[in-house]
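Of the protein chains in this complex, all but one are displayed in their positions.
Naming follows writing order (A and B), and every chain is counted from residue 1.
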Amino acid sequence: MTIINFKLNNDLIEYEIKDHWTLLHLLREEMGLIGTKEGCGNGECGACTVIVDKLAINSCLYLAIDADKKTIETIEGLASTDGKLHPLQQSFVDNGGIQCGFCSPGMIMSSKALLDGNPDATREEIKHALAGNICRCTGYLQIFESVEAAKHTGGAK
Amino acid sequence: MKPFNYLTPATVEEAVSLFGQHSETAKYIAGGTDVIVKLKDGWMEPDYLISLKKIEELSELRKNENTGDLTIGATVTHATLEKSIMIQKEYPIIYDAVSNIGSLQVRNVGTIGGNLMNAVPSADGAVPMIALDGVALIQGPGGERSVEVKDLFIEPYKTVLKPGEILKKITIPAPAPRTGSAYIKFGRRAAMELPLIGIGVLLSLDADLETCARARIVLGVAGPTPMRAYEAEKLLTGKKITEDLLRQAGEKAADESKVRDSVRGSAWHRKEMIRVQVRRMGLKCLEMIKRN
Partner (left out) sequence: MSEYNVVGKRIPKIDAAQKAMGRAEYIQDVKLPGMLYGKILYSKHAHARITRMDLSKALALSGVYTILTGEDVPEKMRMGFYKDNPPLKKDKVFSFRDEVAAVAAKTPEIAKKALELIEIDYEVLPGIFDPEKAMEKDSPLVHENTKSNVLKLPWKLHYGDVDKAEKEAAFVVEGRFTTTWVTHCCMGTSGAVASFDAADNLTIYTNTQIPSLAQKDFLEALKAMGLKNKRARVIKPIIGGGFGSKLDTYAYEHIAILLAHKCRKPVKIVFDRPEEFIATSTRQPTVTHIKQGCDKNGKLLFRDIRMVLDNGAHTSWGATTPSVMMMPITSLYRVDNVRYDAKCVYTNNTYSQAMRGYGNPQATFAIESNIDMLAEKAGIDPIEFRRINRNHPGDVTPQNFKITTCGLDLCLDAVEKELRKSGTKEKGVGIGVASLIHVGGGARIYKSDGCGVIIKMDDYGKASVFTGGTDMGQGLDNITAQIVAEELGLLVEDVHVVHTDTDVCPWDVGAHASRSTFVAGNAALGAAKKIKAQLLELGSKELKTTPDSLMLKDRLIFVPGDPEKSMAIDKLLRKIHFSPGGTMLVSDHFFDPINENMGPDYKGNMSMTYTFGVHGVKVRVDEETGKVEVLEYVAAHDVGQAINPLLLEGQVYGGVVMGLGYALSEEVMHVNGKNMNPNFRDYKLFTAKDAVKIIAPVIQTPDKDGPFGAKGIGEPGCVPTAPAIANAIYDAVGVRITTLPITPEKVLAALMEKKKNH
């Protein structure tokens, strides 16, 4: 057992973990944050994407112990506490970026990491950044439109 | 995943010493994008996992302004290389190779050292390091030693590193003037691919902008380890580069390759791709040189 300290969606967390836990396991199974999904467990689908120190990562391939002293953002942290959706979330809703929804949290987190660093991302840059997030429902087009629309509604801060 | 203890040494010496204490049951881990998959699948079941992430000197990416040597620390991530303007401008072959490894999520965590040490024939990162005459600096219980990256690999999943040794960094000598370099990963998709075949070409020209001073043709997935096509390189060196000569080099490289059939693709098609892409990448190098 090891104690780690990290910032999770603006909360400071101290947690006793086992060294072999993945960050995904810590979030989903231990902390009950089910928004982050497991689609493959091998870093090949992006459903488990969270942001660690501003970088999108696969939480299934990231050890929880490496989250020590880091800032973690998950899908649960995007909407404001009064329930208002983050502009990116709203844009995915409004533009058909969500069908079955299983890839959506990861897709939105990848999009957030992109726009946080590159508010004017082009279509090609969006495709490059989202290439690791598999979606089987949408054919991706409405996802690209969602990200692009969010650039102008505050999705890019 | 079998439980393990995670150790985070701050220096290479400490890491090597920790390995010495637990040698039979210890493994090193850098970014973890390959190691964690192996841990999950049970291919690897260490009691101690020694992380190289906290060792500062391993994460150095620096160009020596005096010598022109480039140092890439083993734990420099693919994304760091991909985003570096210096890499994009001066080492396009590195950019070509690392910018399409796995997904961005993987590149944000995965390291160049890990990519090399995983030692798969399809390691995109190996091709540019070999083409650029990279030298690997290794440290272990017996001290430091250097190995050219081209000699690093023995067979799939096996390198020349001895138990306890750590890859510290790759040093790349200053590229000659009038050099162009390019890499292509050939696969079915535009992203998330393991290459069906990977082809890297580097050309340096004499001042006449025609004669080839140095040629490197490096192939991934063309054999059990990433390999240089020496005969093809020889064909180009010292000669005036033409499209036809590049075509011949492609033929030669295809002949030299040890491609084989697998469920992912047939040997004949891989050979064909070497033929075509050596020429195309060569032409790209020439264009690059002319542009600069």
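Heads up, the rule we're going with is that a contact is a pair of C-beta atoms (placed from the backbone, for glycine too) under 8 Å apart; a residue touches a chain by one contact, two chains touch by 3 or more.
As the structure is a prediction and not an experimental result, all values here were calculated from the model.
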> Of the listed residues A:108, A:121 or A:149, which contacts the missing chain in the full complex?
Replying inline: A:108
>> Among A:22, A:59 or A:89, exactly one should touch the missing chain; which is it?
In response: A:89
>> What does the interface between chain B and the hidden chain look like in terms of residue numbers?
In response: 1, 186, 188-192, 194, 263-266, 269, 272-273, 276-277
> Of the residues in chain A, which ones touch the absent chain?
Replying inline: 33-42, 44-45, 47, 74-76, 78-79, 85, 89-90, 92-96, 98-105, 108, 126-128, 130-144
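In this section, only the chains that are shown with their structure count from here on.
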>> Can you work out the whole-Å distance between the CA centroids of chain A and chain B?
In response: 30
> Within the complex, which stretch of chain B touches chain A?
Replying inline: 1-6, 32-33, 36-37, 39-40, 49, 51, 53, 79, 102-106, 108-109, 190-192
> Which positions of chain A touch chain B when the two form their complex?
Replying inline: 2, 18-20, 22, 41-44, 46, 49, 55-58, 60-63, 65-66, 110, 128-129, 131-133
